[in-house]
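All protein chains but one are shown in place.
So, subunit A:
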Amino acid sequence: MTATLPYAPRAEAAPVEMKLEQVSRWFGNVVAVNDVSMTVRPGVTGLLGPNGAGKSTLIHLMSGFLPPSSGTVTVNGEPTWHNESIYRRIGLVPEREAMYDGVSGWNFVLANAKLHRLPDPRAAAQRAIETVDMQAASSRDVGTYSKGMKQRIKMATALVHDPDVLLLDEPFNGMDPRQRLQLMDLMTELGRSGRVVLFSSHILEEVEQIAAGIEVMVAGRHAASGDFREIRRLMTERPHQYTIRSSDDRALAAALIADGSTSGVELGHKTGSPLLNVQATDFNRFAHRLPVFARERGIRLYEVTPADESLEKVFSYLVNR
């Protein structure tokens, strides 16, 4: 994908803004999105959360494919639901892969340009295809594309009308590392040029590489908001639980609890062998002190395993804090 963006930057005087105000969406008894309020401004924003957190539902609400059960979703004051004209401003890269498989990439992007009633659909399609670096394969049917190529053609259809707001649902799924970097470059450029670029992901590293702002969703709730340093800090400063196996768990437990980096230790057994459960409150100090204590006391550490490192647990902490 091209590093030099062929789309003109947006005027800073009239920035675009997507606003969600107390948005909830439920399906029967299931609450998929629960009282979410956020304002997404120009630049790249990552919508981070584990699978099932409500990210896709939120993107569908943002893109006008679902009405909020309560609350409002607007782009510069215009509602997204029941408002077809909003698609002049919004470009959407859906998560699902299905396109028109029997149509060539070129014809598909061109059809999208024509559906937008652009004055010069061929030039717009050409520009979008060049932007995602798909010229070489554009004459092939979409059905023959790899997952990464489909992702790029989807990106071209979303860019073809040069939207103010670009919504991408799990855009890096199925991309190889090179394609991923290229898409990240493109999204960064689009963000820098004054467009709102919002993408969903369940991978923190993916989000923090390009997103200036991060919105964290957990179980339908808006759990946290800020730049990646803030989110990273929240994540590292939470209590961490570790399972330790050593040559003398009791002596190690005594040393750790005497130190300020832990708030609790517990001697236990798992599958017949003894272990030590530790709750660390100061992650950095704990990581530094543990090997020091072991060395000073001649204790051998066989295993140090984080017990709660799954993304769901990390996010759950953010919700419950």
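Odds and ends about this structure:
In this text, contacts are C-beta pairs under 8 Å (C-beta built on N, C-alpha and C of every residue); 3 or more make two chains touch, one makes a residue touch a chain; residues count from 1.
Here is the rule we use: contacts and distances are computed from a predicted model.
UniProt lists the omitted chain of the complex under the protein name "ABC transporter permease" (options: "ABC transporter permease", "HEAT repeat domain-containing protein", "Porin" or "SUF system FeS cluster assembly SufBD core domain-containing protein"). Among A:His116, A:Arg192 or A:Arg297, only A:His116 touches the chain left out of the display. Only one residue from A:Ser56, A:Gln126, A:Gln179 or A:Thr262 touches the chain missing from this view: A:Ser56. Across the entire complex, the residue among A:Leu5, A:Leu20 or A:Leu92 in touch with the chain not shown is A:Leu92. The chain not shown here touches subunit A at positions 27, 32, 51-57, 59-60, 63-67, 82, 84-88, 90-92, 94-96, 98-100, 102-103, 108, 111-112, 114-117, 157, 169.
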